[in-house]
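All remarks here apply to the structure that follows.
Here the complex is missing a single protein chain, while all its other protein chains stay put.
Now for chain A:
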């Protein structure tokens, strides 16, 4: 059951991160393609967005490994 719990935790977290990152990246590419002079500001916003989105799947990976290993 531990392996199943770990798989569900990592899978759902990766799904959420994938959707979130996809939204962020697509909007950033649109913005940079439209106004390349705003690249630095858009990159900064993208960086903070990706950071916020990816905190959760990393916690999920850690918890999944603890569930499997402990």
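We take it that a residue touches a chain if its C-beta (ideal position, glycine included) is under 8 Å from a C-beta of that chain, and two chains touch if they have at least 3 such contacts; residues count from 1.
Keep in mind that, in the parts below, contacts and distances are computed from a predicted model.
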Options "ATP synthase subunit I", "Stage V sporulation protein AB", "Ion-translocating oxidoreductase complex subunit D" or "Exodeoxyribonuclease 7 large subunit": UniProt name of the undisplayed chain: "ATP synthase subunit I"
Residues of chain A (touch criterion as defined above) contacting the omitted chain: 14, 17-18, 21, 25, 28-29, 32-33, 36, 39-44, 46-48, 50-52, 54-55, 57-59, 61-63, 65-66, 69-70
